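What follows is a short report on a single structure.
== subunit A ==
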Amino acid sequence: MTQNESYSRPIPLLAIVLVALAVHGPLLLMQLPSGSFDANFHIFLASHYAHHWFNPWNEKWFAGFSQTAYPPLTHQWIALVSNVAGLKMAYMIVQLVAVLLLPVGVFRFARIWVDERSASYAALGSIFLGALAFLIYQAGQLATITSAALYLNALPYFYEWSTQGSGRALIKGIAVSWAAAAAHHVTLIFGTVLFAGPVLWVICMDALEGRTKGSLAGSVSRAVLFAVLVGGGVGVVLFPYWMTLIQHPIHQIPIPHDSRANFLLNSITAINYFVIPYGALILALPFIVIRGASVRRLRPLLFGFWLTLIFGLGGTTPLPRWLLGRAFEVLTFERFTFWATLMAMPIVGLLAVELLDRFRAKAAVALSLAAVGTVGAALAWLTANPYRPAATVNVNPVIAFLNRDGHDAYRYLTLGFGSELAQVSTYTNASSVDGDYNSARLLPEMTHYGSAQLTNAKFYGSAGMASLRAMLEHANRYGLKYVFVHDSYYEPLLTFVGWRKTETFDNGEITAWSKDDVPPAHRIDSDAIPTAFMGLLWGTLPIGVSVSAIFLVLLLPARQPSRKAIESHREVSEPVRDYVA
Partner candidate 1 sequence: MSSSINTACKSHKVHGALVAGVFICLAMVAVAQEAPLHVPSNAVAGQAASIATTGGGSATFYLVGPSISFKQDVELGQNIDLTAKELQTSGDYVAVLCTGTCSSARFFVVPGKAAALTFLVHPSRAPVGLNDVINGVAFPFDQFHNLVLAPATVQFELTAKGSAPTSRRVQTHDGIAWFRTSSGKSAGALQISASLSDLVARRVVQQVASDPCNLRIKGQRTAKGILVETEPVRDCSGNPVPDGTIVTFTAKDGHEVSFVDAPVKQDIARATMVAKGPVVVSAASGVATGNELRLGGKE
Partner candidate 2 sequence: MKTDFRYMEHHSQVRVIATIVLVLLSSSALFAADNSPQVTLDASKAGPRSVEVLTQRAIVRDYKFAWTNLDAALESNSASPLNGLFAGTANDWLRQAVSSQQRSGIISRYLNQRHKLDAIFYAPAGDVIELHDTAEYDFEIHDGGKTIHNDHAIVHYVVLMTPGADRWVVRQLQAVPQF
């Protein structure tokens, strides 16, 4: 096969998956994400399922909280795999599966808009997205990545069922959508507008152009049926989640997050939440807008991309605050940038094809450098970024202290531990009054103040320190006897309010403080404790739809694609061969 032929043929999907494995496999086996913001949080929730599969009430945080406040699928998979590989490696394995699913999803999603060759380049490019590296290795947002990968794989079934009335596509589409929701709720809620909206728009366009089975009304009614079935299913699969949300709506006072800042007024925020996630895509923005505007079929995708991009800019424009209202102060916006880059890939695929057709090897080299440069910059930013998680601290002495001499009869608090709090909580039986998931907090000493974890109190200014003071002041109520400090900033407060330094670990890295007159911790009554029936639902439905989705996709292979995708703008002399994923 000559050099010209190799550029003009679509890349096999299997090859793309292997490239993803080659790029991210080693980084995950090195457990690079274990230092990320949220990895320990996910491992902590998974460790609870590993020991109490059908009881989502977890006493280790906030003096007791219900894990039904967070969709469980990824954590349940980690819990299952941990029996073989241990919790941390299980996290890496589940993350790797999501990373391998993503290019498949991008390829199949891109096939709705562009030809197979462009779609394959889109899928290959998605492996090197800066936003993906940012979410995996810095943010540790396993659930967002998994849900996006599943959702991208569900939308082509939605398209195929709406346009061709394929029963197989309906069944598989519903199962995969339910699994996506069971992985992450925010992705599904916003995905319905930002992703499914453009697909529905293109379904109507195809129906008007007679490229669908039956009339426009038929296609729209099939689409509505799909939406109803997915919506109803999500209501059942995550029924305990919705009940928790209804019973305990989030009364938390707004907690500042830098993704809501104005990127124009803060250079580091702009780099962290725009330049790094987009990387070389910034150069492709003009092409995306112009080509998206010039090709009628791509306009819905362009509009979806633009709206998601604007949301990803957080507080740079007032549009998100207008549209979301109070939710603007609860959500974080780095995930919108990730979704925007995924939506741009089909058009970027077209760009790659045209560059390769025109400049051959030079284009291949340039595109490769751009891709590697983007993911390389995101990995390099891990060390340069002032927002990066502080250097990981050795928390084993703290875990050992809590697990001996009956210290776990009391509650504890960590200060200056950052995301290591979740690691301490995972490996000790003791309960803490703090926690790393703001939406599950019910203690008034936290919800009445605009600050996140107590362990990071100082980064939330007076509100953070006021929340910490309120908790220390009520230490006796919660049996809060031990405070572990990894930042001397907090020592003056502890000294003045009645704690005493009693032990030093790791030659001063961590100090243990205790208060003498604290009674043993007792269970804090809460009306948020889920019933046994809810626990049963939570332990069966999410993992059930995930397993059934896998079987359905394997057992019901897709028929030959009959639709005529858009050809790249320039005629190609070589005939287009279809490779079925």
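Picked so that all candidates are chains of the complex that A comes from, given by their letters.
Keep in mind that, in the parts below, a residue touches a chain if its C-beta (ideal position, glycine included) is under 8 Å from a C-beta of that chain, and two chains touch if they have at least 3 such contacts; residues count from 1.
Fair warning: this is a prediction, and the values are worked out from it, not measured in the lab.
Q: Pick the candidate touching subunit A in this complex: 1 or 2?
A: 2
Q: Would you mind writing out the residues of subunit A in touch with candidate 2 in their complex?
A: Per the touch definition, subunit A meets candidate 2 at residues 406, 409, 518-520.
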